[in-house]
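For subunit A:
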Amino acid sequence: MTNAVSFTAVSRHFGSVRAVDDVDLEIGEGEFFAMLGPSGSGKTTCLRLIAGFEQPTSGQIRIFGEAVEGIPPYRRNVNTVFQDYALFPHLRIIDNVAYGLMVRGVGRAERHRLAEEALALVELPGYGDRRTGQLSGGQRQRVALARALVNKPRVLLLDEPLGALDQKLREQMQEELKSLQKALGITFVFVTHDQGEALSMADRIAVFNQGRIMQVGSPEDIYRRPNSRFVADFVGASNVLPPDFTGTGKWSSLRPEAIRLTSSGGKPARVAWHSFLGGQTRVVLDSQGQRLNMLLPSTEPAPQDGATVRIRWNDQDIHLMDDDR
Partner candidate 1 sequence: MKSILKAGTAMALILSMAGQTFAAEMLTSVGAGEGSVVIVAWPGYIERGETDKSFDWVTKFEEQSGCQVQVKTANTSDEMVALMNEGGFDLVTASGDASLRLIAGKRVQPVNVDLIPSWSTVDDRLKNAPWHTVDGVHYGVPYMWGPNVLMYNTEVFKEPPTSWNVVFEEMELGDGKSNKGRVQAYDGPIHIADAANYLMHNKPELGIQNPYELNADQYAAALGLLRQQRKLVSRYWHDAFIQMDDFKNEGVVASGSWPFQVNLLKSEGLPIASVIPQEGATGWADTTMMHADAANPNCAYMWMEHTLSSNLQSDLSVWFGAVPSVPAACTDGRGMQNAEGCDINGLKDFDKIKFWTTPVSSCGSQDECIPYYRWVSDYIGVIGGR
Partner candidate 2 sequence: MTVQAAIVSPKRVGPAGELSDSLWRNPRFLLLLLLTPPLLWLGVIYLGSLFALLAQSFFSIDEFSGLINREPTLKTYRELFVPANLDILIRTVSMAAMVTIAAAAVAFPVAYFAARYATGRWKAVFYLGIMLPLWSSYLVKVYAWKLILAKEGILNWLVGKLHLTWLLDAYLQAPLIGGNSLSVSYTGTFLVFLYVWLPFMILPVQASLERVPASLIEASGDLGAAPGQTLRHVLLPLALPGIVAGSIFTFSLTLGDYIIPQIIGSSRLFIGQAVYAHQGTAGNIPLAAAFTVVPVLIMGIYLYAAKRLGAFDAL
């Protein structure tokens, strides 16, 4: 099977800045693939390399097996949903959605019919006559999606697609995107700095840091078995433990929800402070000079600040990491 997208030793340098540094990556056909990382980690540049807005300094990119070096964006059957949606303010919604068809020479009636279909797909039927200024943020997001999908791209790129939406709308859109992707079977590549979003939507995740990929894997892999201190810390705020704390000779990670209070045994720890998160309470502990995060279900009483408690965890929850970055 050919991969939808493959990077071989791809670098993109801007002067002395190595935005993307020697990246190898395979994205399978039909996959929902997330690129996760803090800002400036190179994930967006990777997306732009696929779209063709940037050209690699070195290395090779293939899309469905075809080398795309020197191919401009308008000749790539890849479409992008931009972070700011990039809707054309001078065009009506229907003409925004039909834009890709228009520039390819599809007749007016036909392209409006297809655009109307695409609008129905994103649950905005009959919005065609409006102007972009008359839509809410969520609606614009859907228009941007429809505008990309109407071209039937083989790969859909999404750049922080949910970044500008409020929490409630975000969760709803996450679900919709996921089901849309399943229904259409198109490869989705999306960029996000929100690990929750990546974990809940993606089939696989690539975690970026400083222009490099730290780890690629399923959400569960990434979450439970981070390969490095960076991944452990960035994805889900794990407790990163130094080698001498566990006595294993390696850095390890311990998920906050894996720590439990116990009446006897375990380790002693002092409660530094706690905060109420809704369904859970976050308790910050100090154990032998090591700061530990713990998540308790809200149904359990939270210990007092300053109290000394005993904590324990299962040995299999300690995940040893090979990479000490």
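Note that in this section a contact is a pair of C-beta atoms (placed from the backbone, for glycine too) under 8 Å apart; a residue touches a chain by one contact, two chains touch by 3 or more; residues count from 1.
The candidates came about this way: all candidates are chains of the complex that A comes from, given by their letters.
These numbers come from a predicted model, not from an experiment.
This complex places one of the candidates 1 or 2 in contact with subunit A: number 2. Remark: subunit A residues 51-53, 72-74, 78-80, 82-84, 86, 88-90, 99-100, 102-104, 147-148, 151 touch candidate 2 in the complex.
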